[in-house]
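Note that one protein chain is taken out, while the other chains of the complex remain in position.
For reference, chains read A and B in written order, and residue numbers begin at 1 within each chain.
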Amino acid sequence: MSKNKKRLSLVLTSMMALSLALTACGGGSTNNENASGNGGKSEKPVELIWYTIGPPQKDMNMVVDEVNKYIQPKINATLKMNMIDFGDYTQKMQVKVASGEPMDIMFTSSWAFDYVQNARKGAFMELDDLLEKYGKGIKDTIDPAFLEGSKVDGHNYAVPANKELPAQEVWRFNKDLVDKYKLNIDKVDSLESLEPLLKTIKENEPNITPYAMIKDYMPVLPFDYIIEKMPMAVYMDTKDYKVVNILETPELKKSLETVRKYYKAGYISPEVATTTSVDDLYKSSNWFMDRATSQPMADNLWSASYGYPVVSKPASKPYIYNWSVMGSMQAISANSPNPEKAMEFLNLLNTDPVLRNMIDSGIEGVHYEKVGENRMKNLPESKNYDMPTFSLGNIMLNYLNEEDPDDKWEIFKKFNASGVNAPLLGFNFDTSKVSSEIAAVQNVKEEFWAPLMTGTVDPDEYLAKANQKFKAAGLDKIIAEAQSQIDAWKAANNK
Amino acid sequence: MRMAREFFGNINKNKVMLFMVLPGTLWFLFFSYLPMLGTVIAFKEYRFSRDGFWASIVNSKWVGLDNFKFLFTTNDAYIITRNTLLYNAAFIIVGLVLSVLMAVVLSEIVNKKLAKFYQTGMFLPYFLSWVVVGYFAFSFLSSERGMLNQIMGFFGAESVQWYSEKKYWPLILILVYLWKAVGYNSVVYLAAIMGIDKSLYEAAMIDGASKLQQIRSITLPLLRPILTIMTLLAVGKIFYADFGLFYQVPRNSGTLYSVTNVIDTYVYQGLKSTGEIGMSTAAGLYQSLVGFTLVMFSNYIVRKYDKDSALF
């Protein structure tokens, strides 16, 4: 009796273990087949797997079905679209790419899933020939500065989105307060010139933070950085391309002293060195001024989303940096079985207004309706399909919103034309020889940067201290390596 | 031949037990040992190959111990090692004492309903992510609107810039850790206490032992095996730091780095811009090796005194 029972339970458990293993093996096998299977056959439509950035959308599948109906007759391909939210994108893509997961197209940029590094590590397919053969439309439509500026070691590895090209720093002001105290913001042209305005606000409005600043703050300085927020740069007007340690420059010292003065005068929150967001100040309108990176018509956008008027004054020229050129790109995966189709799709995405608007705003009549020739209005359903517009290719094909001016894209083009090339545009530092030093220097940076830049600590004392620690961590070695790479790049490009 | 027969004989004798470890062993094989082969990238400069992961590994070039260098080259190496070890030692010791204390207290409280209520309450911190805990620490410690400074102001004390005063942070971090962990950890000890044979206490009662004497001479000695195991396991993790605790709670404040930078935050900061997976694997391997050495050593000592409580 007991023996039988024993056997029974043995059988039961083994069956359970087996069935677990089986279901485990069976589950997701469909995923892999489509990528490798129908590579060359032309009669069957190719499925392109696309990973892009942004929160997943409820109506995604519905829209993609519609998109497929539109693109299949044109390029004989269909789309499988996956959204990964902003915060997870870099990590998830790193794992996917490192493990060789099948995919065709992916979003990349200077700020998420780093374009230059991953191009160098071999994540993306080189696109020079593909662009020539299947991407003619892209080359004709988008500002050539994008393709030129996003070359890595002389080759293109991704298709940049046609959008604002330069980055311009501005000072923003809470207009209600400007009007209330009849302040003259026209005279603002430097950090120092802000002092009388800040003083007025501080004296009259005890509940207002005069200068809303976060820990990432950096003064506007005439430098083009080798790596963002690392203290090595060349001067904007450099002729000899000499890399300087900005901690040793008079420009930085002067700015830090001014910020320190503002900090001590109470113009800046005492907790700025650990503040990652001043969103609560914006919401409650308890701020007077701050600094931001602008784009055309940004004042309107800001005012609309805060619910009160915001005005801005330029704090720098519009410069075209590597990072601003590489702000939003779509790359083709190095392991894509159908790179030609992928390029054909990207070409369509950047040239065909119907497709571009469908991917961006959803289905006409469901998510939006047209109210003019190239003007649209969001319908309530648009909350189920709300995509980050700037990440999905050429934004200048997009229909205008109701409140947009007729010449919105003209203004963008004018802004792009006004951009001044930063000296290091097109140069990308290869960090592989100094990655240990960079890891150490990053840690020093985290320790000293925010307190110094926000005026929380006394620059007279801490600037030297920081510099010493940076050097101990290997900053000089990185600078030397950068200098030799820049010299080689300069010689090769006749700068 | 004889050896083979003996081997199969042994297998046969132990077949039920072997069968019981089978599912777990398979799991370890797939989810632990197979992936461990990938550790080889700690010695490589990893570059992608379009033919998948193994091709990438094979094609990447060997770099010897280069990937480990960033952990040892600067003064910070000493600071992060010290911080990681000292904080974890404090967590192990103080955490152990308080969790056991709390378990004993909960098990002895007369009103069981109240005890249940307390226990449920102590569990709540476990559910809050470090990000949320970070917000609370801030609402408490913020120099402008923080509760602590308001209370201190009420009593006429100077307000403190908590996020730039190093000296308070070892204490703050230990307190926050205990707050989050004690309730959770005490469950293990509480369950162990409940498993104790009740007749032991009855016998002690008859001998006239007071409650405190019973706790000292019955409860605590019988908890020793589980205490030993929990400590040994914690020693194995001594070189891993809880990233959220050390990153979110001090709000990544630079001025506090000399007392808050631990190996996990160091690796995160150092690699977030270059994303070299060879270097992060190297850091993980280093952590494992240190933990492994320490735990083997402590296990050796435990074995000498109390063979049954040792890990193996």
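Details
Methods note: a contact is a pair of C-beta atoms (placed from the backbone, for glycine too) under 8 Å apart; a residue touches a chain by one contact, two chains touch by 3 or more.
Just so we're on the same page, contacts and distances are computed from a predicted model.
When the unshown chain is looked up in UniProt, the name that turns up among "Cytochrome P450", "Carbohydrate ABC transporter permease", "Pyridoxal 5'-phosphate synthase subunit PdxT" or "Ferrous iron transport protein B" is "Carbohydrate ABC transporter permease". Considering A:S284, A:N374 or A:S484, the position touching the chain not shown turns out to be A:S284 (whole complex).
Summary of contacts with the chain left out: across B:A77, B:M152, B:I174 or B:L222, the touching residue is B:L222. Among the residues B:G95, B:P125, B:G254 or B:G270, only B:P125 touches the chain that is left out of the figure. Those residues of subunit A that touch the chain absent from the view are 2-3, 5-6, 9-10, 13, 16, 20, 23-29, 31-32, 55-56, 58, 60, 82-88, 91-92, 95-96, 98-101, 111-112, 163-164, 167, 214, 216, 276-277, 279-281, 283-284, 286, 292-295, 298, 301-302, 305, 323, 327-328, 383, 386, 388, 390.
Residues of subunit B in touch with the missing chain: 10, 13-14, 16-18, 20-21, 23-25, 27-28, 30-39, 41, 53, 101-102, 105-106, 108-112, 114-129, 131-133, 136, 139, 145, 179, 182-183, 187-188, 190-192, 194-199, 201-202, 205, 211-212, 222, 225-226, 229-230, 233, 236-237, 277, 280-281, 284-285, 288, 291-292, 295, 308, 311-312.
Operating definition for what follows: only the chains that are shown with their structure count from here on.
Centre-to-centre separation between subunit A and subunit B, using Cα means, comes to 36 Å. In the complex of the two chains, the subunit B residues touching subunit A come out as 16, 19, 22-23, 26, 45-53, 55-56, 66, 69-70, 73-76, 142-144, 161, 163-164, 251-255, 257, 261, 266-267, 269-277, 279.
Residues 10, 13-14, 17, 20-21, 90, 94, 97-100, 114, 117, 121-123, 227, 269-271, 273-274, 276, 334-335, 431-432, 435-440, 442-444, 446-451, 456-457, 472-474 of subunit A touch subunit B in their complex.
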